[in-house]
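Of the protein chains in this complex, all but one are displayed in their positions.
Let's look at subunit A:
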């Protein structure tokens, strides 16, 4: 009593889709980090975010225009000095 090969096709599809997911996630990670190794275990000082104030990677973004871009320019581009965010909070009293 052999198993007909048609019975195994769904399993082939399932396992193939794991591969598609893996390649897709890898591609997203690669391109979102400009081909560099991803940063991890970052604290609020380093992190990138545009809603709450976060520091260094957000500053890099304002200076270079990409999330992982780096630059050794001594002088910031024009307009950088007025793009600095202030923290806001709700009044608690």
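Observations on the structure shown:
Everything below uses one rule, namely that a residue touches a chain if its C-beta (ideal position, glycine included) is under 8 Å from a C-beta of that chain, and two chains touch if they have at least 3 such contacts; residues count from 1.
In the analysis below, contacts and distances are computed from a predicted model.
Think of the chain that is not pictured: of "Homolog of X-ray repair cross complementing 3", "Signal peptidase complex subunit 1", "Gaa1-like protein" or "NADH-ubiquinone oxidoreductase", UniProt labels it "NADH-ubiquinone oxidoreductase".
Touching the chain that is not shown, out of A:8, A:28 or A:76: A:76 (per the contact rule at the top).
Panel shows subunit A; residues 36-37, 39-41, 46, 50-53, 56-57, 59-60, 63-64, 68-77, 80-90, 92 of it touch the chain omitted from the view.
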